[in-house]
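With one protein chain held back, the other chains of the complex are shown just where they sit.
On to subunit A.
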Amino acid sequence: MGLLSDPQCRRALARLVVRLNTPLCALSYAAGLAWFLALAAPPLAPRTQMSENAMGSTMVEENFQLGARALAYARQFGARKAAAGAMPVTWLEQTLWALGLEPHRQPFARTLPFPDEARERYMVRGTNVYGILRAPRAAGTEALVLSAPCSEGPRNDQAVGLLLALAEFFRGQIYWAKDIIFLVNEHDLLGMEAWLEAYHDVNVTAVRSSGPLGRAGAIQAAVALELSSDVVTSLDVAVEGLNGQLPNLDLLNLFHAFCQKNGLLCTIQGKLPRGDGDSLPAYGQSLRTLLLMALAQASGRPRGDHGLFLRYRVEALTLRGVNSFRQHKYDMTAVGRTLEGMFRKLNNLLERLHQSYFFYLLPSLSRFVSIGLYMPAFGFLLLVLILKALDLWMKLNKGDAGERLEDGGEDPRPGLLALVPPVLICHGAGLALYFVPVLAQRAAAQHFPVSEAEGVVLTAVAIYVAGMALPHSTHRALAGAGERGWMALKLLALLDLALLLGCLALLNFSLGFLLAALMVPGAAAVQPTGPRVLQAAVLVLATPAGAVLLGVLAQRELEEAPAAAGEGWPLFLGAVGEGLLQHHLYGAVLCPVLALGAYPAWLLLWNVLFWK
């Protein structure tokens, strides 16, 4: 700071920033990307360790033997479900009652903002059934949740079976200090959202549910279970929740510890770590896992039923049984024992999980990158925008001072008022993009040969593309500002973008970083002079919609199921529709962030490019 208050040093620094601006920007951008790629390497990703004392040193002994019973329950449940065509509510209640639990049901209804074509649902009615195992001699102040979805077809029958078998086993034990809720939720996330809202007696979304509920105190932790086969080869764990929220790392450590104790194979993002050495293939695998996690977190979509718990500050994760072609299989008993161990340790908790990290990235299940290590990568990217903005600011000021000397007092600087119309127009376009598609779905379906869901997505795309034509229709309002005009506008756009990305990275690092990595080069380079076509191409690639498309394609590539060339467009439309639905159903913020934040900022830059 002493440097800045000394006028000479200040001048020298300013000269440095102006003269070496382009190399500095390029260097900073490269450093940011390189830092991120290096995160997957072992020196930057230390081993995970259990931080919570209550779960660390006290090992528990698992006695669960009811694997066969779990399968019998699963078959009964499947048969009843097939017979009823929906959730066998009465049967589940009776079974829970016979097991000595306190059964409850929660009917709910929800009308989607527009029909969901991927899952074929519009007006949804369902019932969640849950049983509460009351802890002996406890006052019902704390609870744990084990949930399994009741899906269509034979999917996840085994999860419900295992849930019932665990309930039967847990009921016979005396050591429980927290109530345990065994929840079977219908219509996956919709049911989960309805149950959570009813349990916490809030109404965040427009879910309607009826009747008072049985409750069991503050939920401390939750595990969602998805199993669709009688035997599993590995367990995959999903951590990313709504809006990229993550559970405390200790919960993941707990799962990892029990997998290792029971010799179960466990994966994250469906990827097995390839050895622990510093070899290149091992690094490649870590990087792929890391990127997959970043993409999943950036999408803001809950990657399992656990994702909605995180809003209520309940640490939760989803365990997914995978049955692949591996030789070695594990039966229900092994999976049940892992869950038993996890629940016993969670039962031992004295406080909520808070000791370990809440912000992390995972290159593998046994290694993590903490927030202190991944933030610099984003800082370097943001530095590009700030350097560029400084450069513009100084150029504007210097020119100002120079001209004042020449012209003797006349002030040709474009007033801030001249910048108001483009800013207003761009943000207006953002507002239109956010509100119009859902509001105008009926009109779209009447006037065009599309269904309502298609209408919403196509309206969004149409408004988006129409926004790109704005510079041609608005340049009359901006005329006369000349060279300084676009500089001032670009300065404003850069600051807008930097502010948006900075805030985003604090809330959801992956989203902030990926958006920055895509948008920063175009934003820094754009100007109305020079090769316009090339710049336009770079900018179009970096538009928020382009980011969505690239994200979808990259995810398919990393999952080793690359999308064919023709698949891109339907995938993109699907992702847009999904994003809109996620926002309206669960309150995911990706859609408003892109429509109200990133898109207007990008439109400003687009205006700069076509400045006349």
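We adopt the following convention: a residue touches a chain if its C-beta (ideal position, glycine included) is under 8 Å from a C-beta of that chain, and two chains touch if they have at least 3 such contacts; residues count from 1.
Rule of thumb we're sticking to: contacts and distances are computed from a predicted model.
Selecting from "Transcription initiation factor IIA subunit 2", "GPI transamidase component PIG-T", "Integrator complex subunit 11" or "Phosphatidylinositol N-acetylglucosaminyltransferase subunit Q", the unshown chain of this assembly corresponds to "GPI transamidase component PIG-T" (UniProt protein name).
Check A:155, A:261, A:352 or A:584 against the missing chain and you find that the one touching it is A:352. Across A:43, A:172, A:449 or A:531, the residue that sits in touch with the chain not pictured is A:172. Even with one chain removed from view, subunit A keeps its contact list with that chain: residues 1-2, 4-8, 94, 97, 100, 134, 136-137, 139-142, 171-174, 200-202, 212, 215, 217-218, 311-313, 350-352, 354.
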